[in-house]
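Pasting a structure below so you can have a look.
Excluded from the complex is one protein chain; the other protein chains are retained at their positions.
The first chain written gets the first letter, and so on, giving A, B and C; residue counts start at 1 in each chain.
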Amino acid sequence: MASAVATTASSPQAYLRSLARWKPIEIAFWLATLLPFALVPNYLSLASQIAIAGLFALSLDLILGYAGIVSLGHAAFFGIGAYTAGIISKYGWGEPISGLMASAALAGLVGWTTSFIIARFRHLALIMLTLGFGLLLAELANSMSWLTGGVDGLQGIHTWDLLGLFHFDLYGFTAYAYSLTVLFILFIVARRLINSPFGLALRGIRENWIRMPAIGAPSRAHIRAIYTIAAAMAGTAGALLAQTTETVSLDSLSFERSAELLVMLVLGGAGRLYGGLVGAIIFMVARDQFSGTTPQYWYFWIGVLLVAVVTLLPNGILGGLSNIAARWRKT
Amino acid sequence: MKHVLRAATVLAAASMLAGSAAAQGTIKIGLILPYSGQFADTATQIDNGIKLYLKQHGDTVAGKKIEIIRKDAGGINPPVAKRLAQELVTRDAVDILAGFALTPNALAAADVSAEAKKFMVDMNAATAIVTTKSPYMVRTSFTVPQLNQTLGTWAVQRGIKNAYTMVTDYGPGIDAESAFDKGFKAAGGEIVGSVRMAVANPDFSAYVQRAKDLNPQGIFIMIPGGAQPGAFGKALAERGIDPKKTKVMGQMEITDEHALAAMGDVAIGMITAGHYDYNHKSKLNEEFVKAYNAEFKRNPDFFSVGGYDGMHLIFAALAKTKGNADGQVLVDAAKGLTWDSPRGPMAIDPETRDVVQNVYIRRVEKVDGKLVNVEIATIPNVKDPFKAAMKK
Amino acid sequence: MLPPIFGVLFDGFAYGMLLFLLSVGQSVTLGMMNFINLAHCSFAMLGGYVTVLLVNRYGWPFFAALPIAFLAAALASVAFERTLYRRLYRASDLDQVLLTIGITFISVAAAAYIFTTAQQPLQLPAYLRGSLSFMGLDFAVYRLILIGIALAITALLVACLEYTRFGAKIRAAVDNERMARGLGIDVDRAFALTFALGSGLAGLGGALAIEIVGLDPSFAFTYLVYVLIVVSVGGLGSIGGSFAAAAVLGISDIAGKYYVPQLGAFLIYLVMVGLLMWRPAGLFGKR
Partner (left out) sequence: MTRPALLTRGLSKSFGSLVVARDIAISLPVGARYALIGPNGAGKTTLINLMTGMLAPDAGRIFLGDDDITNFDPRERVRRGLARTFQINTLFPGLTPLEAVTLAVCERRGISREFWRNIASHREAIDEAHDILSRLRLAEECYRPTRELPYGRQRLLEIALALATRPKVLLLDEPAAGVPPEESGEIFEVVAGLSDDLTLLFIEHDMHVVFRFASHIIVLVGGAIYTEGTPAEISAHPGVREVYLGTRRHG
């Protein structure tokens, strides 16, 4: 795609601008996200949870796909967001939007604090440290059951009507509209960020960590910044789940959630804004369908799906598809 | 915008009503269980109980065909459980929600039951407060205090004057600890120490050593079923604690069939409180076990009987309402129902909608070369003590 | 009379050896071949099921079942290596993660289908389940056996991989595949053999672990975290490192649970985080 653009670009500036331009397929994608309202109104709860998973995957993509930080503990921020929103609501303030912001702020604060450690490590040590922090936090939440409700989950969450107008209904109508809107807004933020000088610096870190200091780049400061942003975004996703389902439990912090998130992102294709969204859609729809038909053995089919994607479409679905498209164009 | 929203909601509601109208002659039950993951076996056993009941009694009651839609919650996952419950109600137009192996999932789905006014049958989740979350819910399993507070009282009456408690540091463990403490202290016993153990814990030797250091007359334990009871039993044997001398007590899962096989002879003498075991001596149970084995080639356990009795309750209530599946009508019909179950006499408390049943105190013995739980005492018709205390 | 601390140290060391046996295969595949095999515990689970089947159903002696568990996992892994894994030796880490997680999912479902979801308790003879008294302390027989086997495997692996031609070939093949081929080393075979060795060790580890940790289809996921912890703390590619890491983690976990049970659940993770912050490449890590 880049080469096709290059020949027509009149100046380097125009070339870079063209890379960031909205493409028709992107607009089509976002229009398609509105289809569930009309086509499958009975699936809006699922659609809402997919949008939340997509937002969560997008937040991981910012650090993994763009800055090359593999995290197995990203659920920590999701959980912090979820518990913050839940606890605020439990103690009497169920207004969703302010709750969302408070959750994002707290998750971001924790992300910023831990980023000072995270930014010092690479490779396996980094993965294991994120995993370790995640597990420690999950244990902490379990032992602080006076605050979190422990294994039984937090009880007594009530989310007020959105904007004082829209009740969170049983059909998930409001939930999906709300989650989708938040996802879209944060997607725009992420998209701008990726196309900014800062986004370029992040890709530099991913592409070559060693070269960065040799061109005078403060990689650690960059990593701290993006880690904080990703944490806040993950916290927002967690808060959305807490508010739309009015439940929070320890699973929101668990290793399984972090691992599942990684699977979704890699399945869709890391390092591509839409990778996490596509991965979340495919993974969650596949799971919903497989587990609907064979509740006991759906793991098998999900496994087959993953193996098939890796062997047929390396670098995730989007990565594989763009490779195929590039090869096809060359011939 | 608001109008559009309302219109869409109405539309969706209309389509749902149309759905249930089309299914005039059927009653749909949405079954939410953790079919995959760590608790898959619990789900399997509950579902087996349900399948057996349907096989024995057919799938029609009061002229209605019973249709079951199964959903996998995949372990402890309340948001998913709640969504599945929502979808079952809105998309599949189910009349009854059932299953629920795990308390957090049951609590989440209870919101849906309350909001949509759907009858809900908790076939396993055992935390006392679960049934308070929806006025349309009944329970056919047991409650943690029902077993453990009863056990605490019984232990003191049998001369165990001091005890050490060891529970896993999670909801059911903490509930069991406080229930046992309550029963034990009220009867005059003394708790000499306690420890809360890590949830992910493949090795118990350190904790057992702590208990041994204090040399109590009794040890009360509460750990999740599955792999841990076996590991716990081994730690007892290795640290030289003999359940024949130090009374090791707990809730029934620590001496279930698989746990006993894993522990071996060290389990002999362990005392547990339970509401069901496949060795319970009654004609009804013998038939049940036989039929169960014929169908699934394994013995039923307390999960199975929760599912079996859950189905019975649904059938009995529907028979009483002549097929009316309205949540309020069904729950009213369910209140006060009594029947004979493989576990013994059983009833639904009309006030709390919770299960009333016999609590059996059992001791592990070797009978014909096989380790089994032998009932040594029966405390009849026990209500959930937690709710009794709440009322006061 | 020995003070109880010796008992705690013994239990901790034995627990560490259990972790070591479960992880050492991963240390071989991840450490030597640089391949992220998250399906490691699936091979361990296979070893476990083979053992249960042979011992419980066919009445084999436990020790006779162990080599079969090793072989079964090794053979199964060769089949996977030939068909799936080898395509991804040079793929990105993330693709390796996705493939092996997929295989783990499949193995979990397959185990549930074939062996049901029930716990599979191993029926061992009484002499393996008792304990020996020595100076007032009880030493469990099974734990002594675990320690013995762990020590033997460490010695054997260090000898094989660091002092034999086979070991040199593998290291050459991993360090510079093209040069190794140029030197006439059959790289494909070296990789397949290493992979089989790693998976076989996983099978053996699984067979030895189930007596303590139990066995059901979720096994393939449950112990993955412990395996990753041991391998990363030990340092990639170092058998000795894994051994030391497992011992440190096991002892601190058991000692922590004994002396400060309030921290029981946190300890193994705290130790891991602390050790990795101190030595990011692991205790004996080179890279």
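One rule holds in what follows: contacts are C-beta pairs under 8 Å (C-beta built on N, C-alpha and C of every residue); 3 or more make two chains touch, one makes a residue touch a chain.
No experiment lies behind these values; they were computed from the predicted model shown.
Although it is not drawn, the missing chain touches A when the whole complex is taken into account.
Residue A:217 is the one among A:140, A:217, A:286 or A:321 that touches the chain missing from this view. Per the touch definition above, the residue from A:117, A:193, A:304 or A:321 contacting the chain not shown is A:193. Contact with the chain that does not appear here is found for just one residue of A:225, A:241 or A:307, A:225. Among the residues A:98, A:181 or A:208, only A:208 touches the chain that is left out of the figure.
By the touch criterion stated above, the residues of chain A touching the omitted chain are 2-3, 5-6, 9, 12-17, 19-20, 192-193, 195-201, 203-204, 206-208, 210-211, 213-218, 221-222, 225.
Keep this in mind: only the chains that are shown with their structure count from here on.
Rounded to a whole number, the gap between the C-alpha centres of chain B and chain C is 36 angstrom. The set of chain C residues that touch two or more partner chains comprises 108-109, 112, 117, 265.
Residue positions 36, 40, 43-44, 169, 198-199 of chain B are each in touch with at least two other chains. Contact residues of chain B toward chain C in the complex are 36-38, 40-41, 43-44, 169, 195-203, 205-207, 209-210, 213, 226-228, 230-231, 234, 237-240, 258-259, 261-262, 264-266, 298.
Chain contact summary for the complex, chain A toward chain C: residues 70, 117, 121-125, 127-129, 131-133, 135-136, 139-140, 142-143, 255-256, 259, 262-263, 266-267, 270, 296-300, 302-307, 309-311, 314-316.
By the touch criterion stated above, chain A contacts chain B in their complex at residues 37, 41-43, 45-46, 49, 139, 142-143, 145, 150-153, 155, 165-166, 169-174, 177, 241, 245-252, 256, 291-292, 295-296, 298-299.
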